[in-house]
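For this view, one protein chain was removed and the others were kept in their places.
The first chain written gets the first letter, and so on, giving A, B and C; residue counts start at 1 in each chain.
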């Protein structure tokens, strides 16, 4: 069975192949990439961990929800886990639909829901050797045992 | 000088390379592909023609406008011209920004403005050998000399 | 400050308009001051097939979309653009 998670580099071309078809004229792709954080010392990589069984189940439910809202859209998504270097993608979403509005809306819906529903956590690995769990509110949480 | 038009297949990877950077964590890509139209006989390809000098000038102005609205975004766009088979992309846009909202908005802005400002025209080439200029309102215009 | 005299304007036609008129290019002369609308009217007068064009087409002067009341000068390139269908 196809998995929504991978430890390999994400391939946009592969996702596009999963959603494209001649009747779907508009395709929107979103890539989330590991940023070189602007606050504090430079982030060299982020370590992504997850509750993997739930990630699979929740992505299935999320795409089913999107399919009900945009029945003509076809959506593919892949979340990378493990240590991801700065500049590489952690998530890729492709949504193809007959018209561009649906493609944009479905793609945006999926990334917003990912942030809300998909149980994945990030730990920033910094140049100076420190590690910080990323709080989704944007404020890094000091690691108590570090 | 880089051109915004090409007669070759569009490469998403190449566009991504033009916009990605470690400080831009969200990237939105839009691909417009030639559809196998649902009305009437099947479209096998679309022939794209353009006022090429103006396409270049207008894309430059359009990206400058987008740059003023989303100063932290970096945007790349390529429009393919000539005969494009059904299922292949005619336009590719990539917008990368520090945050995903800007990436989505800038990408959407560019494709909407393309539809309004970039002087490109489509002629549908159909299975039965007929050709039809595409009216942007969605109603094909009978070709008077066909 | 308004230029006077006669201006030679290069007119370019694209896509369906080029097919309708049977050519992609023409040169017309207009007395200054003149507008893009004057250029369109002069083209329709001088090139009979150009009467198939709409009276108020989308137009550009020197690679920039303009309204039909925009001024033209000698040497300008006026383009008549069918409804845009890019993307």
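One rule holds for everything that comes next: a contact is a pair of C-beta atoms (placed from the backbone, for glycine too) under 8 Å apart; a residue touches a chain by one contact, two chains touch by 3 or more.
Only a predicted model underlies this, so the values are computations on that prediction, with no experimental measurement involved.
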Contact set of the excluded chain (shown chains only): A
Missing-chain contacts mapped onto chain A: 32, 48-51, 53-54, 57-58, 79, 90-91, 111, 114-123, 133-137, 141, 143-145
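The rule is short, and it goes like this: only the chains that are shown with their structure count from here on.
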Chain at the geometric heart of the assembly (C-alpha centres): B
Averaged-CA centre spacing for the pair chain C and chain A, given as whole angstrom: 50
Chain A-chain B separation of Cα centroids, rounded to whole Å: 25
Of all residues in chain B, the ones touching two or more other chains: 32, 111
Multi-partner residues of chain C (at least 2 other chains): none
